[in-house]
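In what follows, a single structure is set out as structure tokens and then discussed.
Excluded from the complex is one protein chain; the other protein chains are retained at their positions.
Here is chain A:
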Amino acid sequence: MSLFEIIYTGSNAALGLAQQTVADAIKEKGKDHKVAFPGTAYSLPVIYAATGIKIATLGELEGALGVVKSLIVEEEDMGKALNAGLATAVSAEIIEGVRYALSEDPYKNETGIGFVPDSIIRSLGVPLVTGDIPGIAVIIGESSDKDSLGTIVKDYQSKGLLTFLVGNVIDQVVEAEVKVGLEFRVIPLGNQITSVIHVVSVAVRAALIFGALKPGDLSGLLNYTKERVPAFINTFGPLNEVVVSCGAGAIALGFPVIADTDVPEVPGALLSQKDHNETVRTSLEARNIKIKIKELPIPVSYASAFEGERIRKDT
């Protein structure tokens, strides 16, 4: 299967899932049931930013499925493949939106925090602008080796990057005794792949809040994220079609994807780096993130990421 065919397969699968999820929810709650993420003024941020439309009910969410469909045009063309990637992102937001519509806190029983509220994004704004946070790493999947994964996350942490975790990597990172939480700049989002939308939503709201972009200006949005949001994706483990399709969405936003498996490489956009010792360096170079590091010869890690750390008796 060609790379684009894989993407379209994934986008269609995500669309199918979104359609089913919305239909089930409507059957259960009716079309007028309210849909909202907590702590945001941007409704469903990805859909809002891309189309300018605010979604408030399950019925309106059903309408948003049309946006997804229109973005999937199955031709062997890179522009269309990237659009299909965006379609997957919208599908993911629809599915996550339904989760929040059906439950007060769908992430109650997970390590992941799910939706990231506006207040956190605003608090990240200044360090992102000043370069105190030099980049955003999004880690997806399940690593074959949790220790090297832990090392990678710690490395990002010590360089001041903000790391988001999606999938089984969350548990692996915790097992590797990496401290997680906003104050450590390591944020677990959720175990399902659809949780990745919550970091996309961060990038998108950054464009709306700090870039003062008009909702509905899709090309302006993509340009802003490409130029101003220094994010990249690391995937671990085998990739299914939906993940590849998500990756296309990331590439559409200007974020390179570095996989630890064989992928059809696209220079600067989709790379294969099997050696986990090289993941960090490869990723930073791919996103053109340059970090001026003054190494201090001290026996503990040292970075602004540890600024919020609290010392307790038992640690």
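As a working rule, a contact is a pair of C-beta atoms (placed from the backbone, for glycine too) under 8 Å apart; a residue touches a chain by one contact, two chains touch by 3 or more; residues count from 1.
Just so it is clear, contacts and distances are computed from a predicted model.
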item	value
Name per UniProt, for the chain absent here [options: "Energy-coupling factor transporter transmembrane protein EcfT", "Amicyanin", "Polysulfide reductase" or "Carbon monoxide dehydrogenase"]	"Carbon monoxide dehydrogenase"
Contact partner of the left-out chain, one of A:E76, A:D105 or A:D132	A:E76
Missing-partner contacts on chain A, residue numbers	1-4, 76-79, 81-82, 264-268, 270-273, 278, 281-282, 285-286
